Structure formats: C-alpha cells, structure tokens
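All protein chains of the complex are present and in place, except for one that has been dropped.
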Amino acid sequence: MQRHNIMKQLILLTVIFSSSAFGQVQPEPTGVIQTLPAPWPAHWIIAHDVAFFHMSDGKFYVLDAESDDAATRVKGIFNGAFIAQFTQATTRPEMYILETFRSRGSRGERTDVLTIYGKDNLAPIGEVVIPPKRASAMPTNYHLQLVDDEKLALIYNFTPATSVSVVDIVNREFLAEIPIPGCSLVYPMAGRAFASLCTDGSMMSVQLDENGEQASTARTGVFFDANNDPIMEKAVMIDGVAYFPTFLGRVVPVDLNGSEPEVGREWSLLGDGDEGWRPGGIQVTERDSDGRMYVLMHPDGYEGSHKDPGTEVWVFDVENKRRVDRIELQLPAISMGMTNDDDPLLLVTNVNLELDIYTAKSGEYQRTLNNFAAETVLMLYGAE
Amino acid sequence: MQRHNIMKQLILLTVIFSSSAFGQVQPEPTGVIQTLPAPWPAHWIIAHDVAFFHMSDGKFYVLDAESDDAATRVKGIFNGAFIAQFTQATTRPEMYILETFRSRGSRGERTDVLTIYGKDNLAPIGEVVIPPKRASAMPTNYHLQLVDDEKLALIYNFTPATSVSVVDIVNREFLAEIPIPGCSLVYPMAGRAFASLCTDGSMMSVQLDENGEQASTARTGVFFDANNDPIMEKAVMIDGVAYFPTFLGRVVPVDLNGSEPEVGREWSLLGDGDEGWRPGGIQVTERDSDGRMYVLMHPDGYEGSHKDPGTEVWVFDVENKRRVDRIELQLPAISMGMTNDDDPLLLVTNVNLELDIYTAKSGEYQRTLNNFAAETVLMLYGAE
Amino acid sequence: MKWLDGWLDKTAENTARSISQKTSRRGFLGKVAGVVVGGAVTVPLLPVARSQENPAPREEGDPASCEYWRYCAIDGFLCGCCGGSMNSCPPGTEMSPITWIGTCENPVDGKSYIISYNDCCGKSSCGNCLCQRNEGDRPVYNPRVSNDLNWCLGTSSNTYHCSTAIVIGAALDE
Partner (left out) sequence: MKWLDGWLDKTAENTARSISQKTSRRGFLGKVAGVVVGGAVTVPLLPVARSQENPAPREEGDPASCEYWRYCAIDGFLCGCCGGSMNSCPPGTEMSPITWIGTCENPVDGKSYIISYNDCCGKSSCGNCLCQRNEGDRPVYNPRVSNDLNWCLGTSSNTYHCSTAIVIGAALDE
C-alpha cells in the first residue's frame, strides 16, 4: 500500500531526526508519554465536565487541588461521552465511566459502554458493551455503583422502563438485566445486593446470585412521599447508611448493611432560627473521613429551589443528629465533592462554574481552580 | 418486550394528553417540526462553528444576518463532526459536509462520511461512506468541491499520502480514488476535472472519465515557490479563474476554464504607500456578484503574520487589476464570507469570535451577531 | 453563557427578586401534588378543569425569556431560540412523544395549565436560551415530573437538542 510505505518513510524520518547524527545538539527523546503516581496524592481531584453545550465531548479533568499554578495543575484528562456517569474502585487503581456513543455522533446506531480507565495511565484499559438502555440524565452518584467487594458493577437503565444491568467488572462481561418496575437508581447494599427508590415511596432491594441474576427481592413499607417534601435521591453513604435529605430539610437514614434496607428515624437539618433554609444543588451531600455529613444549603427556600445554589455548607454529626459546623461559602455553589484523606478538602463548583477549594475541617477558603478549559463541571470527586 | 409495551403506553398517554377530551382548553398540537423556505432568503448565512475545544461536536448555524433579534435569528442548526468541510449545490437545495466519526468518540474505528443535508428540512437526507482518509485540517473551501455540473463531489485526502476521492453525489456512491502525489487540495475545473497545488510550485490537473476514474493528467510549469512568498491556498474563484494571493501581496491568477490550468500574469495587491500590508487570516478572499475580489488585509506584516487578523478588506477589480474600495473593519477579523445576491453582505468573524455584518458595496457596518452559542466560527457562507 | 446567567440569577444580588417570586411560589407545592401523580410506568390520572370555555390561554410576555410563564419547570434550551418555537421543534429534529409534565400559572388569567415539555432530539445541544426552573420538579424516581432526565425517548436518536413547552390542558383549581 502506498500509504503504508510513506508512513514507514516518515517514521524512519523521525528516527533520523531523533538520532544524534542529526547535528551535535543532543536531540530530545520523542514518544515520551507521562504516567501518574500510584496512589495519587490525596488532594488530587477528578472534575467531571459534562460539557452541557457539547455533550458528546464531556471530559474528566484530573487536577491537583493544592496547586496554585494554573498551567501545571492539570495532571491529565480523559473523555466521557454524552453525560457520562462515574465511579472508582478503592481496591484497584481503576475508574469506571458509563458512556453512550452513536455511529454518526448525534445520530445513528447507539452503543452504551462501561469504560474502564487505569489510574496510572489514564487510558481506557477495557470496556464492556452493555444494553443501550442506560439512563440518560444529569449526573448523580447512583447511576453506577460497585457491590460484592467491587466485583460487580451495577448500572441504572431508563427507557422509560427501569432496570439494572449487572456487569462482572473483574472479568469485564455483561451478566444480567434486573427489572425494577416503578423504581429507580442503584444504592449499594452489603454483599451482592442493591436497593432502588420507588415512586410509591418505598425502597426495593434485590439480592443477586453468583451469576448476577436476581435471587430475591424485598420491599420496605412506604416511608416517603414522592411529591410532598420528597427525599432527594442525592444521598450520602456513611458506614453503609444512606442519608437522604428531603426538599424541606428533614433527613431520612436508610441502613443498607443488612439483607434488606432498614429505614431509620428521621431527623431535621434545621434547628431553631433555621426556618427557610433548605438543601439544594446538583450534588448536595458529602461525607468526610470522620463520618461527618456535609449538606449544601440555601436560605429562603421555595417550591422549585431544590437545585438553587447553596450559600453555606452545613456539617452534621449523624450519630448525634446535630449540626457541628457551618461553612459560609465565598460564592454560592451548585455542587459539592470531598477528598478522601484525613485532612480533606471540600470541593465546590461555584455559580461562575469555577472550582472553589476549602479545608473541610476548618471551613477555610483555599483557592479557586479555573481556566482549565472545562465548560460545565457538575460533579467533583476526591481520588480514592 | 417490556420496553416496547411501556413505550406504547406512554405514546398513547401523550395522545390522550393531546386530545380535546383533556380539559376544555384547546390543547396545542404536538409533533410539529419547522421547515425552511425554498429558496432561503438571500441574507441567510451559514456559520461553521468548528468547535475547536469540542471538535466532535462542531455545528453549522443557519442565521438571518438581517435580524437584530438574537433569540430568533437562529433558523436552524446541523452538526458537523471533527472539523467538517462544507460546500453547497447551486442546482439542488442540498448542502454537503465531510465528517469523521470514531466508534468511541475520540477513539476506536474511524468512519469518514460525506453527509447530504436538505435545505428545507436541515436533516441528513443521505450519506456516502468514503475511504477514511479525508484530510483532517483547518477548514478551507478546497477540501470538498463539486464538478461536472454538480454531479461529482471531490474530496481531498491526506494520510500523509495525498489523493482525491470521487463521489457520484447524484446516485450517492463512492466511485474512485485518484492519487495526486506531491500535490494537495481540490480546485474545480470546467467539465469533469480538477486541479491541485503541488509542493514543487506547479499545479497538477486531472481529467476524469465517466466512471470517475483518472482519464489523463497534466502539469503546469513551476509558477510559485512553496517557501518564499508562497501563494496562499485560500483562493477565490471568479468566472472559473482562481485568484491566489501570496504571503507578500502578489496575486497569481490561474484560469481553470480549459482542459488544463493556465497560469496568468501576476499583479500586486499593493500600490504606492501600501508597503507592509499583507493578506492574512483563515479565509482571506471573497468575491461578490459583480465579480469583484475582496481580500482581508493587515498592516506591518512580518514572517508568520499570514494568519493574523485583518484590519481592512480591500476590494479589487480583477479585470483592471486595481483596488476599487477599502473597507475599514470596526474590529479586526480572522475570516470572511459573502452572501450571493446583488446587494451582498460582507460577513466576518472578528477577533472576539463574533460575526460582524457589513454591506459589501458601501462598506457600511450593519450589526454584530453574537450569543448564538457558537464556540469558534471559522468559516462563513452565504446561502446559494 | 446562558447557563451561567441562570445560576447567577439565583445569587445574592438577586435576592429581592427571589423573595418576590418565592411569595407566589409558596403554596404551589400542594397544587402541583394534586395535579401530578404517577410514575413512568403508570398512566397518570390528571384531574383537569372541565368547566372552562376558553379555547386557548391568553398569553403575555417574551417566549424567549426563561421567565415566560410556560417554562416554570423547564430545564434545557428553549426551542424558540433554536429555529423552532415555544411549541414546535427546529428543522431536522424529532419531537419526543414522551415528556415530563409541569403545571404553570398563567399570569394573564391566573389559571394553571398542564404543560408538556416535549424535547426535540437528534441534533446536539442547541446551546441557546438555557433555562432551569424547577417548580414541581421532582427527583428522578418520580420520572414523569423530573426534568433531570433526558426525555429524548422513543425517538430515533436520544441526542438532546432543545425543549418545547406545549399547553395540553387546564389544571384543576383546588
């Protein structure tokens, strides 16, 4: 083939260029590709730019949240197509994203893929083609979850029939699809199981067998109202308990450590004088290494304010059900993340769509990360 | 399939919603899709947003350049993936774009497609899959051209071996690939033929047979220097003559009306007192319905200024080889287009990446089109 | 960036406006809940007003503004800024037959109407007139009233382009 001959010629040419025969100046090596340390420094973060204006070209930016050098704080980038969903393993240096592709970009045949990225090389080291049913929606933490000691990946489907795709993420193969009629999302349970929130106000749970098929299901009683002061799906998991804030500021804990979800007693985020404050935003909850819960809050709530930016982050001791800190944000924020170390950074996307970094325990503002080419960063993650 | 049953249920639901049985308020019709008039008004334009920061999601915006209403001046949008190349027919209400897709967005198997859009519905009404060799480069007018009374589409390939793909655009099938070693781009010639510019300073021409295969080739003498004051590939075609400006401001006309290119006598864009002015930008030449040539010019040129923004547009009578007008731009511009009517609008992308509109014949500034969601509009076209 | 504008509208500088809006929005919750029931897999039973004679609601305002009354639960690009209109799709797109539903109060007649937010699909983000309003919006486990979902379903491509706001009935005044 003419093309290949020319290619070889030109590759050869590059070799000649790179050889020391080429002038007495030491030629620099070509072909060098950077790799990343293992594990990543604790304050590296992953910013998910869904690229709302260019959804096929969403990106994940790996950033050093400690860096004040805008040019070098970008450690790497990987793609995530069409509002990807993200999670990462704690026992393997791997990250997982759900992507959707079409054969002609915006049109043509649809292919849904669970893509596996290595943390050392930020390259796609594997993929599992899954049924083209994954829910297309704004990102949350409960579209994609790992269970069974991170052996199974669970994917929420919405066509609008709802189901869960089960993937053997170790052997990288699709196993099964579990219908969850009337229910949505995937909350990880202990063992080989998951739970989903149902429109009727209950929670459904599914135990899987070793082939990833449904072994048994259970259902809680009705414990929330899907219309009046509904629980937010944007729960935070602390020690296997999902804490669901409600639109009006209650908290409903559901313990997922047993074989069936166990609904705990609700309590309130609001104390005396807190009237009108409500949780709100895109990702509204987080937790730190001490098990404290963080909630993004705004004052003067009204019907429809549940995605409004928060002006403060409230910190709760979930054991004692009381607020222990109150962080005033320098700019209102629409989403929140946290690093996973013992002196964690609180990460928020502010209303200018920049990232503001705070020391979580002191609430002190540290710096703003901006101008790294992201369009709409909606989710923030600390490195595992 | 469960999915399809639910889909039908929900479609039915929508029908119920839409029926007059649903309340006494007249429900509005659903499913209405707008279409566009034929022909388009003369001052509708096509702005090619290559989306340099999100190349897989490039877009073409159809805009009313006469409209001062930002919200309604967008008449429609169509996608063009990975720095598409564009042309339109004059004898059919069709537009053609070259696109590149990969099975996993930024990676995976490559597919190159010549996509055909209808002007009435802005929908892809056909496509021809072509060899995955099309040149990936900044947009110019000479990657994709129509010849043979618009029956053949010609596509420039660069792998880095260079060739031309021939497509029967009426029957929508790929016909042949013509090697053009050492030469580049596609300039339309009279009949079933094209010419290409060669690194050695000559022009190659190819006559095609009725199957789109090469019938004969010819070569001009060397008439330009590819390094010293080279001709710009960004020629304008007026009455079948390609006018090539050079880096330093000469003009070299090449007549493509015959069976072989005929190089004409060069002349200069510069007159007395014009020292230092040079052509520059992305698309630097245009022509109006009277056959006048427009060139985007900047002062104080230097080696490397050939893509710098132009501060003026100079207008030339190519018959008499003299400048007839000089339009001072309100903001320097990086690219230029023109509507195709008798009172044409001069269209430029200014340095803020907004579109400035001028009346071509008077040089009068009319308005700026901005805030229509484009990222990097690099090419502008009047509707044919 | 309209997206940005939308968020900025919600910041402290605009508290005054927020408070004035809040006043009219309070108490709306009950009405919404009364109107919209059911999830994705059940056919909603929508109580609608049957006593009204108006053939179509009278309207005022700028349909290219996020504040226009029909958009009370919209989340996306207004099709009227993309080559379509408030209730039709731009050329070359396909209207989703499956929608999310809002209930919006028309300030002209003070009545509430059921709005079907049909997405237009098959081309990538229009990018113009991004609006996010969430009156009556509910989490994705209540899909029929959730605007976080991409409703390009039942179309040949699920690529989201823009959203319409179509009046499909009058809501029952409680």
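In this document, chain identifiers A, B and C correspond to the written order of the chains, with residue numbering beginning at 1 in each.
Rule of thumb we're sticking to: a residue touches a chain if its C-beta (ideal position, glycine included) is under 8 Å from a C-beta of that chain, and two chains touch if they have at least 3 such contacts.
On a predicted model such as this, the values are computed, not experimentally measured, just so you know.
**Q** Mind giving the shown chains that are in contact with the missing chain?
**A** Touch partners of the hidden chain, whole complex considered, are A, B.
**Q** Touching the hidden chain in the complete assembly: which of A:L36, A:V284 or A:A360 does that?
**A** A:L36
**Q** Taking the full complex into account, find the residue in B:K75, B:R192, B:R292 or B:H306 that is in contact with the omitted chain.
**A** B:H306
**Q** One chain isn't shown here. Among B:T100, B:T220 or B:Q283, which residue touches it?
**A** B:T100
**Q** With the full complex in mind, choose from B:T159, B:T285 or B:T339 the residue touching the hidden chain.
**A** Residue touching the chain left out of view: B:T159.
**Q** Could you tell which one of B:I97, B:A123, B:A153 or B:L185 touches the chain left off the display?
**A** Touches the omitted chain: B:L185.
**Q** I need the residue numbers on chain B that touch the omitted chain, in ascending order.
**A** 52-56, 82-83, 100, 102, 105-108, 110, 135-138, 140, 158-162, 181-185, 196-200, 226-228, 230-233, 300-309, 311, 331-332, 334, 351-353, 376
**Q** So which bits of chain A touch the chain we can't see?
**A** Interface with the chain not displayed, on the chain A side: 6-7, 9-14, 16-18, 22-36, 57, 59, 62, 71-72, 74-79, 117, 120-124, 371-374.
Quick note on the criterion: only the chains that are shown with their structure count from here on.
**Q** Which integer distance in Å separates the CA centroid of chain A from that of chain C?
**A** The answer is 27 Å.
**Q** For chain A and chain B, let me know how many angstrom lie between their CA-based centres, rounded off.
**A** Centres of chain A and chain B (C-alpha means) sit 41 Å apart.
**Q** Identify all positions of chain A at which a residue touches two or more other chains, and write them in rising order.
**A** Answer for chain A, listing residues that touch two or more other chains: 53-56, 105-107, 159-161.
**Q** Residues of chain C that touch two or more other chains: which are they?
**A** Expected reply: 40-41, 98, 123-125, 127, 153.
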